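Removed: one protein chain of the complex. Kept in place: all other protein chains.
And now, chain A:
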Amino acid sequence: MSTDTSTALTERTAPGTAAPTLVVRDLVVGLRPQRHEPPDALPLVRGVDLTVRPGQSVGLVGESGSGKTLTALAVAGLLPAAVHVQGGTVDVAGREVLGLPEREARAHLSGHLGVVFQNPTPSLNPRLRIRTQLRDALPAGTARRDAADRAAELVRLVGIDDVDKTLAAFPHELSGGLNQRVVIAIALARSPQLLIADEPTTALDVSVQAQVLDLIDDLRARLGLGVLLVSHDIGVIADRTEHVHVMSGGVVVESGPTHDVLADPQHEYTRRLLAAVPSRLTRTPVAVAADESPQLVVRDLRRSFAVRGPGGRVRHAALDGVDLTVARGQALGIVGESGSGKTTLARIVTGLETADHGSVEFEGTDLRAQNRGQRRDWRRHVQYVFQDPYASLDPRLTVAQTLREPLELNHVDLPRGGVDRRVDELLDEVELPRAFRHRRPDELSGGQRQRVGIARALASEPTLVVADEPVSALDLSVQARILALLARLRAERGLTYLFISHDLGVVRFLCDDVVVLRHGRVVERGRTEAVLEDPQHPYTRALVDAVPGRAFA
């Protein structure tokens, strides 16, 4: 391990700048060599340099597998057991931590660095009250009496008003946004100088995301924290960081002041990444015949679920009177935050769920009044593309078997060779190599799986495709390619889309019209451009304002 910290030292003592809280030089992270295997050829992170000064926010952006999270975990000393630091230096608050005995390193890091993770609720111990977890996080040797005061103070510091209720709660009784504030409070409990935030808002709704990021910004300014913000979201990076490092394939390909890097990317990869941002994708307009009869009519749809709350079971209205009309060939976007009822709507339209009240008409016939033939047609014509490409394919079936199933069900007359030919055509259509037909889902990447999911939907020759967040689990560049594929399929096949997304940029790219849902009600609807440019309802306005990276887009 190199002990050469001369560069770090000169930087720290450079006139006019405060001593940096974090200096990383030439960091190399790789898999721990297994006894029976030859050492892995290439480390997972190679030669990363980073500097974070007090009060400064530094971004680390990249796609999955780029090494950004490993870099952050290596700095925090929290790498998973199979991975270890192979070289470089990590200087936290003026002290080199690599090479220190484990206990000493842990003690130094926990005193000077706080960490915030992606999934707030699982990041808290489900068995312990917030009060206990906060007290545990206080520096060792805090007196009992002081601990109670300090815990309450921390909860107030992260902007939670109802201090007593929060302290007495278990994590599962709080929302994701509140839990993330608690995780931040735990990170701040030992008055650190550096905050490492690894995708801190990826699991949260846009409006909550904005609040949590505001909080981090505010703490940075007030406490002079250095912040290392790891994110895949260019918008978040654009809004919240001064300096950015773009990572790809384990190396930093470009770094510099955020504004400069995003405005004038030098590296080929950065350019490709920025071009994949949905709001920057160029869309090809699709002409829809306006006089077409509506394909799908939804009237006064209501659905409620029994939810167990603190006061016993309560009915929660997921859909509270929704009306929709979708014309043939139209692409309608449905946006809303979690709990707005958008997924319930999709499930009812596709028949996976039944409504308590109201009607769904497909091609002029109420779903409940269909005869057998109409029902069969409806099943064939309406197809679903799911959010999670990992969970929505049967892991035991090959791609060909997955695609063959709907073909054999809906086209009984197809000869055997015909089925195989259709499978090949479908693979062509979703731009997958034909050789993939023999692969199983675990041999495919997320984007490839989603292509299989789309091919499966296309297999029964649908006219209406209901897509529930089909790209939200994918990397930016993959997302851009899937969106392009969806746009092309729509133009070629004249498909109708009911496209559900929390991402306004994605909806703007794919959909002509948009419906904004909130608490199971439609709060606004209209042409996508009009609604997003000039929102009328205060909720839509808040939603549009909360989207990060507006200046950048």
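In this section, contacts are C-beta pairs under 8 Å (C-beta built on N, C-alpha and C of every residue); 3 or more make two chains touch, one makes a residue touch a chain; residues count from 1.
Here is the rule we use: contacts and distances are computed from a predicted model.
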Undisplayed chain, where the name is taken from the UniProt record, one of "Formylmethanofuran dehydrogenase", "Glutathione ABC transporter permease", "Glycosyltransferase" or "YvlB/LiaX N-terminal domain-containing protein": "Glutathione ABC transporter permease"
Omitted-chain contact residue, chosen from A:Gln34, A:Asn125 or A:Ser191: A:Asn125
Listed residues A:Ala189, A:Leu204 or A:Leu219, member touching the removed chain: A:Ala189
Which of A:Leu60, A:Ala137, A:Ala459 or A:Val522 contacts the chain that the document leaves out: A:Ala137
Residues of chain A in contact with the chain not shown: 76, 78, 106-107, 109-111, 113-115, 117, 119, 122-128, 136-137, 140, 170, 172, 183, 186-187, 189-190, 308-310
